[in-house]
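One chain of protein is taken out of this complex; the other chains stay put.
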Amino acid sequence: MKEETLEGPIVSRSRLEFLCDGVFAIAMTILVLELKVPDLADRRSVAELASALAHEAPTFFSYLLSFVVLGIFWFRHDQQYRAFRIITPGMLMLHFAQLAGAAFFPFCAALMGRYPTNPLTIVVYLGCILVYAWSSFAIWVVARKTGSTADLTTAAYEKSRSRWLRACLVVSMFFVFNLIRTLAN
Amino acid sequence: MKEETLEGPIVSRSRLEFLCDGVFAIAMTILVLELKVPDLADRRSVAELASALAHEAPTFFSYLLSFVVLGIFWFRHDQQYRAFRIITPGMLMLHFAQLAGAAFFPFCAALMGRYPTNPLTIVVYLGCILVYAWSSFAIWVVARKTGSTADLTTAAYEKSRSRWLRACLVVSMFFVFNLIRTLAN
Amino acid sequence: MKEETLEGPIVSRSRLEFLCDGVFAIAMTILVLELKVPDLADRRSVAELASALAHEAPTFFSYLLSFVVLGIFWFRHDQQYRAFRIITPGMLMLHFAQLAGAAFFPFCAALMGRYPTNPLTIVVYLGCILVYAWSSFAIWVVARKTGSTADLTTAAYEKSRSRWLRACLVVSMFFVFNLIRTLAN
Partner (left out) sequence: MKEETLEGPIVSRSRLEFLCDGVFAIAMTILVLELKVPDLADRRSVAELASALAHEAPTFFSYLLSFVVLGIFWFRHDQQYRAFRIITPGMLMLHFAQLAGAAFFPFCAALMGRYPTNPLTIVVYLGCILVYAWSSFAIWVVARKTGSTADLTTAAYEKSRSRWLRACLVVSMFFVFNLIRTLAN
């Protein structure tokens, strides 16, 4: 092993996978910390608790939506990561951009839960997804350039790249549309 | 490996196991964030601190109960997951429903700690367990249909399915009973 | 594998290890959430921030102490766990008692940071360590009885048991001493 431990791969493939899974699991679970138990005048009143919880409906909706979005992030990460043999420096840096997006998501979820009708909220929410999606696309391209996906046929690589690009463009379109709508506000 | 990385299993069996374990561990540990240190007029007063903590008794009870419930969730998940050879798309989606239930549990625990005498609290708490239990049952059935549990004899599968169904029905019964009690309130 | 998946070991040895590591890592990291950034009248004042942080000294001390205690918990758990070949039902239940103790620790740390001079604080803090220590001792004894530590010589088992018992008795002594001191208050 000798010199290799320092001259070898930039980062352990399994440890980065582990770090990502940790960040995803934590982000998905701390979403719940944004849900606050309401204050009630009459602690036993069903009607009061029901109306307080109904009042928090956007927060619950934002919780579910954000859980699903993070779930999709994780699922796509798993699909992509399987194709990588090694992690190169460029891929590592892009992974941190991607993780920062995922770890930032609970804030977007809280904003969405609190101000669902504010157009700027949607811009911030989509902006976070945007950072995540483009980082993923960039990782895929960089991985190919640096030979990390050598086990993949060119056809399989390109099919997957088109799919990522399409997803990025759809998110970007939504983002730009909402940005314009917000600025025009 | 080639094409297989994209055409292969929908999701890595070990990574989903890992994500689940992460969500369970985090949900179990952030339960403690609902326990608040009381405000005291006299910081050194044993009597005041004792009565403040005694006042929070329902919160401590809810902490312990919810820890045990999440522990049982985790234990049953481990038992079930061992029988799966692969994770199919349907199983993955049901796993997210299951995980959303587990991750939502700290909110139910906080509600229970704060308003233990409010009938609606019990309905929400049981509702969350209900989502978890039925998702587990559905995963078991879907896994069988899609061949993920092919190593299991039909007898073993059916015995286990009956056990899950019975658990689901018991929880549902409690849920409906409390729902009626609450609506009649 | 067939029937064995359901009739086999009660719980996966590696998954329980994983769950424990997760709970320890989270408990150690969320300790920091108890440290609050102080409110300052003059945001640029070094003197004001310094005195505010100095005022929070007990909280920082409690943070460090609790981090070390959880570190020792984790270290002892690793030492003990290596000797187990399988996890039996009794061991699993005791593990949950142990984990509940570890997961509850951030609350004890917060209490200690806020009311370090209140005798009851020490009782609660030591009580939590007590639950953890006796659970560990019980796991060791139960593991032996149920054959989980069959690879261990009787001498090694007994030497280790004595060490655990001694640790438990020391903690119990401190606990009882502080309990009496508090009740006499």
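The letters A, B and C name the chains in turn, as written, and every chain counts its residues from 1.
Following the convention adopted for this analysis, a residue touches a chain if its C-beta (ideal position, glycine included) is under 8 Å from a C-beta of that chain, and two chains touch if they have at least 3 such contacts.
Quick caveat, the model's predicted, so the values are computed rather than measured.
Trainee: Please identify which of the visible chains the hidden chain touches across the whole complex.
Mentor: If we consider the entire complex, the absent chain touches A, C.
Trainee: Which listed residue, C:82, C:145 or C:181, touches the chain dropped from view?
Mentor: The one listed residue touching the chain not shown is C:82.
Trainee: Of C:40, C:57 or C:183, which sits in contact with the chain we cannot see?
Mentor: C:40
Trainee: Of the residues in subunit A, which ones touch the absent chain?
Mentor: 1-3, 5-6, 8, 11-12, 15, 18-19, 22-23, 26-27, 30, 33, 92, 96, 99-100, 103-107, 110-111, 114-115, 117-121, 124, 182, 185
Trainee: Need a quick check: the contact residues on subunit C for the chain that isn't drawn.
Mentor: Within subunit C, the residues that touch the unshown chain are 17-18, 21-22, 24-26, 28-33, 35, 37, 40, 43-46, 49-50, 53, 63-64, 67-68, 71, 74-75, 78-79, 82-83, 151-153, 156, 159-160.
In this text, only the chains that are shown with their structure count from here on.
Trainee: Think of each chain as a node with edges to the chains it touches; is that a line, ring, star, complete or other?
Mentor: line
Trainee: How much rotation, in degrees rounded to the nearest 5, is required to superimpose subunit B onto subunit C on the basis of Cα coordinates?
Mentor: With C-alpha atoms aligned, the rotation comes to 90 degrees.
Trainee: How big is the gap, in whole Å, between where the Cα atoms of subunit B centre and where those of subunit C centre?
Mentor: Centres of subunit B and subunit C (C-alpha means) sit 24 Å apart.
Trainee: Using the average of all C-alpha atoms in each chain as its centre, how far is it in Å between subunit A and subunit C?
Mentor: 33
Trainee: Taking each residue of subunit A in turn, which ones touch at least two of the other chains?
Mentor: none
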